[in-house]
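First up is the structure itself, then whatever we jot down about it.
With one protein chain held back, the other chains of the complex are shown just where they sit.
Here is subunit A:
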Amino acid sequence: MRASFVFSEVVTGLRRNVTMTIAMILTTAISLGMFGGGLLLVRTIDKMQASYLDDVEVTVYLTQDISANDQNCTAEPCSSIRSSLENNQAVESVVFEDRDEAYERFQRIFEGQPELVELARPESLPASLHVKLFDPERSEVIVQEFSNQPGVANVDDQNKFLDRFFDLLNSGRDGTFIVAAIAALAAVLLIANTIQVSAYTRRTEVGIMRLVGATRWYTQLPFLLEAVVAGVIGAVLGVVGLVGVKYIALDQIFEATGGAIPKIEIVDILFPVAPVLLGVSILISAITGYVTLRAYVRT
């Protein structure tokens, strides 16, 4: 097979059909860009989940009575709450925090707002047991078991709050994938259409090629490569678009969350997202091209 011949046919085909080619490349780029965005979001969510879940605790707040009188959690009912927590299979560790420690922590958290620190007194803060679980996802059990025990004021599950937060991010991710899928459908239809138009405008050539005994690869490879070349250009543009969006918008937005959402790094885009987009694009355009040629172009 002569590569120069196939290559020149591909270039001719793409140029002859330039408006369609551009439309095909742009839709491919948009759909792949969205898909890549979705992948980055998945990665970001995973990173956040990993880092947050490490720190997620269930906090068992103790009643005023215990907070005031039992400084070291040695008397009943605090000591029995503590030991039953410690003996629980799901629990990794239990740390008792008395009023003064709670106050210190309060001061640390709100050191930017001195008037708030001014107002707070150690007596207004409850003592608590900070419970770390082996599997933070299973915090529900602890909440249920300890909420109504004597001496417990209430049980606070950080995981609950995080769940809501991650639900939001997950629906963002799902939305992105849905839009990406719709754009991908548009891209696939455009690729199929472009190949049909391309095959139609070159029907005389293809007819002659078949007559003189060109193999199917020779007659069809140029069309297939046309789709794949457009797909590759689309994927590259999609990646460039992602990098652009990162610098123009995402970096600022994520920074504004004060590090709650980790920044997307350029390496995250270059690997694995870029090769995945490239691979997906080549695969989809080649399959679309192949199926279209089988369905519409006689061999």
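Everything that follows uses one rule, which is that a contact is a pair of C-beta atoms (placed from the backbone, for glycine too) under 8 Å apart; a residue touches a chain by one contact, two chains touch by 3 or more; residues count from 1.
Operating definition for what follows: contacts and distances are computed from a predicted model.
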"Putative tricarboxylic transport membrane protein", "Cell division ATP-binding protein FtsE", "Dihydroxyacetone kinase subunit DhaK" or "DGPFAETKE family protein" - which is the UniProt name of the missing chain: "Cell division ATP-binding protein FtsE"
Residue touching the undisplayed chain, where the options are A:19, A:148, A:204 or A:252: A:204
Residue of A:18, A:212 or A:295 touching the missing chain in the full complex: A:212
Residue numbers in subunit A that touch the chain omitted from display: 1-2, 5, 204-205, 207-216, 218-219, 299
